[in-house]
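For this depiction, one protein chain was excluded, whereas all remaining protein chains were kept in their positions.
We call the chains A and B, going by the order they appear; numbering starts again at 1 in every chain.
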Amino acid sequence: MLIRNSWYVAALSSEIKTELFARKILNENIVMYRTSDGTLAVLEDRCPHRQVPLSKGRLQGDTLVCWYHGLQFDAKGKCIHIPSQQLIPQRACVKTYPAAEKYGFVWLWMGEPALSDEALIPDHSVCSSAQFAGEMCYTHVLTDYRLAIDNLLDLTHINYVHTETISSIAVAETPPAITVSEREVRVSRVLRKEKNSPLLRKMMGLDYIDRTQEVIFWPVGNTRVETTARAPGETDGIALRLFTTSIFTPETVDSSHIWVGMHRDFALDNQPLTQMILQEVVKTVLEDKDVTEHLQQNWKQSAPIVHLAVDQAAAAARRMLADLRLQEAGVRERGIVEFDLRNATPVDSRMGEAGVEVV
Amino acid sequence: MLIRNSWYVAALSSEIKTELFARKILNENIVMYRTSDGTLAVLEDRCPHRQVPLSKGRLQGDTLVCWYHGLQFDAKGKCIHIPSQQLIPQRACVKTYPAAEKYGFVWLWMGEPALSDEALIPDHSVCSSAQFAGEMCYTHVLTDYRLAIDNLLDLTHINYVHTETISSIAVAETPPAITVSEREVRVSRVLRKEKNSPLLRKMMGLDYIDRTQEVIFWPVGNTRVETTARAPGETDGIALRLFTTSIFTPETVDSSHIWVGMHRDFALDNQPLTQMILQEVVKTVLEDKDVTEHLQQNWKQSAPIVHLAVDQAAAAARRMLADLRLQEAGVRERGIVEFDLRNATPVDSRMGEAGVEVV
Partner (left out) sequence: MLIRNSWYVAALSSEIKTELFARKILNENIVMYRTSDGTLAVLEDRCPHRQVPLSKGRLQGDTLVCWYHGLQFDAKGKCIHIPSQQLIPQRACVKTYPAAEKYGFVWLWMGEPALSDEALIPDHSVCSSAQFAGEMCYTHVLTDYRLAIDNLLDLTHINYVHTETISSIAVAETPPAITVSEREVRVSRVLRKEKNSPLLRKMMGLDYIDRTQEVIFWPVGNTRVETTARAPGETDGIALRLFTTSIFTPETVDSSHIWVGMHRDFALDNQPLTQMILQEVVKTVLEDKDVTEHLQQNWKQSAPIVHLAVDQAAAAARRMLADLRLQEAGVRERGIVEFDLRNATPVDSRMGEAGVEVV
């Protein structure tokens, strides 16, 4: 189930240079580059003449030259030269996408251009603020982006999947408070004298901590885990803050791009610490990739599913996504939505009380 | 065409230890293990909560702990612990399969549990009897199990496909007696002064032998070739007996598991002989894999097929299988059967006299 009217991260800003960069987003092949003045060019990766990928061509200054017959396009997709004829047909232009750069990411609007309000880009300022230090990593997973979001919204898994980095039996066993507002799902835990995870112990040198953990989801594919940790009992001591941002962009209906980074508000200049954290994050991300890809492969639409209390967060997120899809489908074709819903997981299930099973 | 109400070999008994073992049988993902007292646990390989394969989890004593969120299941598939909540939903259980161990194999009943009578397990006592020596080997083939059964029921192929092991021009040229009873197909040959095959010559040191060869088929996937060989003319001399058991279990509609072993009633303690025979059997099995996989790939449903006299055995076996499928479909959906039959090979063809073509 793909939602088009939304901003999606397509790349880190640092990935896009004055050279051609190809990536598939929501089933569309896209080529991106930066012009000499730094402006983003974002075009469909398909020549309007004979459909070869434009990303296989070359840049001549700010002009994209097609690999096949040498047609030239400017950064706005307008054909400005055809070697074999003088007349340039008006339709010889390439589709472009509304683009913005914010918080160190390149954002693309994949739906109706008229609706592409930059104010709708979710607040990931933690990723670019001078008050935080940290780095993002990228990975690609062969899984529906919704399975990756489910994973984030039920952190009880960290105790089993991430045993050597962020595992916590307290997280697994503490029922969270789940708050659902119009455009946000929030999963909150307050943990006292928690046995510290391997990663946090490396940073804090403490075997036990008090911490609050907030998991936040904003549709379509934005999540953040906010951790505030301190020595047990020291209610007004110095608290350490760690924000883990995970952003999911569908590549196709069953593959996704993921960017993950952990940002901290202390030891900002400690580069070795940044690198150590990044390595642990990569390890954790690959463990999530492993489990969600196995899940996707093992998925059987007809198998009954038992929902647990903690799944109410993921179910709320899926309901939010289904609503967005239905909303934009009002403008588009209705048939596709219903097909998608039929194949969806617990999207429109009525979620009952804790432990009540809902199929 | 898959038949569910039957016992299928899923593994050698020796393969299943106190650790998780995954195998797909009749399109179902299954995880098996042995509890501390040696009992078999056979579960669907899918957590009822979020569908990850349980075989990727771990054993904690006799309890299976899910990889993803740590749910715990006992050997009967009952959920006995959920880390994130006290209440365990009744539906949080994993499907199990009737299982039995007999003749050195783990047998699973893949259909209606109420029909799983262990007396229906076919007699493969030769594989476990103290009066025989021999070892089974395993292979996986990308072919419909029925093509593998056809192969066994027309042994004229051994002269062309297995030139270095069990080839025999006499088998190819001697029309067999074919006997079909309610649950058995039998192909019998009596050969006088047969030029010995390379493998039997190694064992007997004779260039020519007298032998009887019986190929037996019991549905769904059980076959045995019984050979009695002796020096030519010595009607009452010592006869050597070699029983080759081949068992076929569908993995999917177009891939299969195969177990093959050759058991003898002489030189029971001769381990080097056992190993030599096993190596030759493996070579032969891989040749059959090669030919049947090519056959499967080259198969064209619309191409006419010419049946020979010798094919009456395979045709009888296929008719038996189709009848079993129709019979269980009486309890189940009828549509699937008819679809299967349409895609079947000569299943319901009327087999004529020798040399009469039937499509």
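Definition applied: a contact is a pair of C-beta atoms (placed from the backbone, for glycine too) under 8 Å apart; a residue touches a chain by one contact, two chains touch by 3 or more.
Quick caveat: nothing in here was measured; it's all calculated off a predicted structure.
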Among A:Ser84, A:Ser181, A:Thr235 or A:Ser302, the residue in touch with the chain that has been omitted: A:Ser84
From B:Val161, B:Leu206, B:Ala231 or B:Leu268, residue that would touch the chain that is not displayed: B:Val161
Residues of chain B in contact with the chain not shown: 150, 154, 156-157, 159-161, 169, 172-173, 175, 291, 294-295, 298-300, 303-310, 354-357
Hidden partner chain, residues of chain A it touches: 29, 45-46, 48-53, 56, 65-70, 82-85, 87-92
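Here is the rule we go by: only the chains that are shown with their structure count from here on.
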Length of the line joining the C-alpha centres of chain A and chain B, rounded to whole Å: 47
